[in-house]
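Here the complex is missing one protein chain, while the rest keep their positions.
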Amino acid sequence: MAEVRVEHVWKFYQGEKGAAQRVEAVKDATFTCNDKEFLCLLGPSGCGKTSTLRMIAGLETISQGDIYIGGKRVNDLLPKDRMLAMSFESYALYPPMTIYENIAFPLRARNWSEERIRERIKEVSELLEIQDILSFRPAKLSGGEQQRVSLARALVREDAQVTLMDEPISHLDAQLKARLRIDLKRVQREWGLTVIYVTHDQLEALSMADKVVVMNLGEIQQVGTPEDLYQKPANLFVAGFIGEPPMNFLPCSLMKDKDHFYLQFSQFRFEVNSDIAHMMSEENNQKNNWVLGIRPADIVIGSSVGESYSLKARVSSVEHLGESSVVTVDVDGQQMLIEVPGLSSEKEGSSVSVYFGKEKAHIFNALTGKVIRK
Amino acid sequence: MDGERLTLGKVLSAVGLVIIMLWTIFPLYWVFNMSIQTPIDVISYPPKFVFDPTLENYSVVLLGKSWLGKYETVQTDFPRYFLNSLIVCSGAVILSMLVGVPAAYSLARYNFRGKENFAFTLLSFRFAPGLIVIIPLFVIFRRIGFYGTYYGMIFAYQLLTLPFSVWLMRGFFEDIPPELEYAARIDGYSWWGVFRKIDLPLIAPGIAATGILSFIFAWNEFLFGYILSSDATRPVTPSLMGFISYEQVLWGQMAAAAIITLLPSVILAIFIQRYLVRGLTFGAVKG
Amino acid sequence: MSVESRSRQSFWSKNIAWLLFMPAFILTAGILIPFGYSVVMSFTDFNLTAGTSNFIGFGNYIKLAKDPEFWNALKVTILFTIGAVAIEVGAGFASAYLLNLGMRGQKIWRTLFLLPVMLPPAVAAIMWKLMMAPIQGVFNYLLQSVGLPGSQWLGGSSSALFSVILIDAYVFMPFAGMIFLAGVQNLPKEPYEAAAVDGVSSWFTFRRLTIPLLKPVILIVLLFRIMDCLKQFDIIYAATKGGPASATMTISVQAYYHSFRWTNMGYAFAHLVILWAIVYALSYFLVGQWRKAVSEVHGY
Partner (left out) sequence: MVNVELKNVVKKYGDLIAINNLSFKVNSGELMVLLGPPGAGKSSTLKTVAGVEEVTSGEILIDNELVNNFDPADRDVAMAFETYALYPHLSVFENIAFPLRAPKRSRLFSEEAVKEKVLEVARFLEIDMLLERKPKELSGGQRQRVALGRCLIRDPKVFLLDEPIAHLDAKLRYRLRQELKKWQQRKGVTTLYTTTDYLEAFSVADRIVILNKGTLQQVGSWEEIYNHPANTFVGMIVSDPPMNYFDGKLVMDGGKMLMRAKGISFYLPSLTEEKARQMNISEVVLGIFPSKILMSRDENFMPGSGTIVDGVAKFTELRGSRKIVFVQTPQDLSFTIQLPAEAKVQIGEKVRCFFGEDEVQIFDKQSKINLFWV
């Protein structure tokens, strides 16, 4: 096992019309995955997360910057010399071989004895519940089964320093996904694997990772624990991408009335204390372009909690989702989602007051997307 | 990384490519060369790479006479053969398309008893020795007066082009997801409406490619034309044998005729490059 | 009313498959008539000039078995097939490899590479005949200019078979190369990445992954080329007419002579039926192998 350091790594592709058309897939990425850590690269499709993973694997060249595995610079090493295991999003199974042969392939190439191979495959296939399909060929399997085989082939390797996973459970159905999230995490912990895991699903990242690297448009947006990302998003992108239902954003302007500063949204005012207002005024943003973000779960209907902001709203719809409800309210033409535990008794069309704690509000510079935080 | 070895590999590969290209191009170049040489240049030894080009051979082949009046000619009616080929090949292609498109659609979209067996039988005709079909046709055509007629030849040629067209177009139809047809039928279109508005526009390039390939196959066919045609209906490819039968040295004209004969195939083939692999293998390999 | 019109529609739609298929069926069934005719006539002493035909049972076949000419033709046919297919597959594979390296001008090379496939084989044979002429031909000139002895090519009894093989290879090697190229291009990329990351050597990968993956394509090339070579007529007839002295006399060409030169139709048909039987049995076997290979790779 080993740590992986990615330092100022760039990936650019030459556009068709020469250097001027350079496409930048990854821009100056820097992060470290510690030994025995579970790190998630999270972002929407095309954000550069897969390119980053492929550069670590050696399947794509590094345009600029360095990657170290176990302290050793690997830029010039071929994939086979980096001692990695990897599972691919499109499975990358070997079509002419049975599942057993697929999983045995990397071991056979290492001249393992058949007996040792059999034992190892038994162990891994039980974990992933693929014992029954070992004699089939990949084309006969469903997407979910193929994905588990791909995972098995990555996990079967014992000599890998780092295990790379590219969307390894994204094609599974919800139940299997839920179970594999738990199993994968358990295996990672019990076997002490160093895992770098690519996903576009924020729930996967939040529930499994020790550390998450959020990417968008080739740039790293934030690196942190799942708690950090959820509670202290660094910018508008992270705030909107993490959490479901998604965070509410209210466009505001910064106002000053006597000694008090406040954010104004439509007819509503949210007072901000002076040190935050001071930080805000230091931003290169005069007054209008601010966004106040608040998570649906942090809003309460009908009663204030501690020191809180309030709004008047009209209920436009109520969704009952079993253990919770999502109430959509309309605040002067702006839709807000509110997540309520249990069964909500709100009526469509009724007027309500909604409250949220000051400390739960996130303030963003709408021009740069950056959060303002003490 | 391994700069040195990579370059060596590249050099070897480049050499290999040059050899292949020479092998491919040289015969064509050389025959073209001969076709624009005078009779004296053609038979000169050592062979000439540099000479005064002339179009006399083409003139003799196409117009049946020598501009300069000093070439020996055999009386071949080359333009006539060319026209014969056009008539027979177009006829066979049009016929194959008319009955082939519906048949291909049927094979692609419906299940009926014995479908796959019948489809395979069609393919197996591709592997039958040509003579086993042609000789009886020759005998039968002579008896019923089809011998040497365009009708008879078109019938014979479509035996080549139709199975091929059906196989290939079946693949093109299968490339259209049935969901598209489902959607259009739900949207309120009749079977014919769906075929016209959805299938036909989508398969049009495939039909064009199939037609062109069928045409090339028919054009290149030697044996059928050689045996089933009379002098009046002889297609161009078998007619080339006329230049050989006489033990005269008419190489320049033969080369010119060869160039003219292969030109249509080559030009058409370039248009449908994308479908060539698929076509030549009866759709067994999707190129 | 509406229900009635709908049920009529459903009658139409139930039979639509056959209605669409029938015209093509009838036209192609046309091939069965001459085909059956050939088989029947192979049991007669049908003579074209005399116009007589009497049923003689297996007479023609018994005659065949005793006819050294036939055994020679069979040998020539097989040698021609083995030689041509070997060159086409070997050179085709090498060409596919070279054309897939992504060298500059790749698109143009690929287009040029394909040109010979588009030539009428008979015309290609004539082209080569011109170049292979023993005295004025450019090949001997080129050979001699680098100090090698010339060859009789198509005119020599020992070189003729090799010469026609060369012509066949000229026309059809690109066909094999093109299919291999398509096969190589259609290889999935990711299994190779997986093998690379897993540290599997490239020779191991080639042997255990590439060859099995290409098996259907290899079989398709073999199928088409073996079948075509066994029944090749155009090239041989245009280049040598079977000569010199039966050196290139294949079964097809022999049958042609028996029928149109010597008017022994019945005997010619016996040749063809034997050839057809060989071709059919082999193609049946190869198609079966191909289907198996496809299902192993693609799972259907």
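Order as written gives the chain letters A, B and C; numbering starts at 1 within each chain.
Throughout what follows, contacts are C-beta pairs under 8 Å (C-beta built on N, C-alpha and C of every residue); 3 or more make two chains touch, one makes a residue touch a chain.
Remember, it's a predicted structure, so these values are computed and weren't measured experimentally.
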item	value
Options A:Thr61, A:Ser142 or A:Thr368, residue touching the unrepresented chain	A:Ser142
Selected residue (touches chain absent from view) among A:Val326, A:Val352 or A:Ala366	A:Val326
Among B:Leu98, B:Ala183 or B:Leu263, the residue in touch with the chain that has been omitted	B:Ala183
Residues from subunit B at the interface with the omitted partner, ascending	177, 179-190, 193, 198, 201-202
Footprint left on subunit A by the chain that the document does not show	44, 142, 144, 173-175, 178, 181-182, 185, 202-203, 206-208, 226-227, 230, 240, 242-246, 295-298, 316-317, 319-323, 326, 328, 335, 337, 339, 341
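By definition in this document, only the chains that are shown with their structure count from here on.
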item	value
Chain located farthest away, centre of subunit B as origin (C-alpha)	A
Leading chain pair when contacts are tallied as C-beta pairs	B-C
Multi-partner residues of subunit B (each touching 2 or more other chains)	none
Touching residues (chain side subunit C, partner subunit B) in the complex	13, 16-18, 20-21, 23-25, 27-28, 30-31, 33-35, 37-38, 41, 48, 91, 94-95, 98-99, 101, 103, 109, 111-124, 126-131, 135-138, 141, 145, 170, 174-175, 178-179, 181-183, 185-186, 217, 220, 224, 227, 230-231, 233-234, 237-238, 251-252, 255-256, 259-260, 265, 268-269, 272-273, 275-276, 279-280, 283, 287, 290
In the complex, subunit A residues that touch subunit C	57-59, 78-86, 88, 90-97, 105-106, 109-110, 137-140, 153, 157, 164
Residue ranges of subunit B in contact with subunit C within the complex	10, 13-14, 16-17, 20-21, 23-25, 27-28, 30-31, 34, 42-47, 95, 98-100, 102-103, 105-107, 109-112, 118, 120, 122, 124-137, 139-140, 155, 158-159, 162-163, 166, 191, 216, 219-223, 227, 237-238, 240-241, 243-244, 251, 254-255, 258, 261-262, 265-266, 269-270, 273, 276-277, 280-281, 284-287
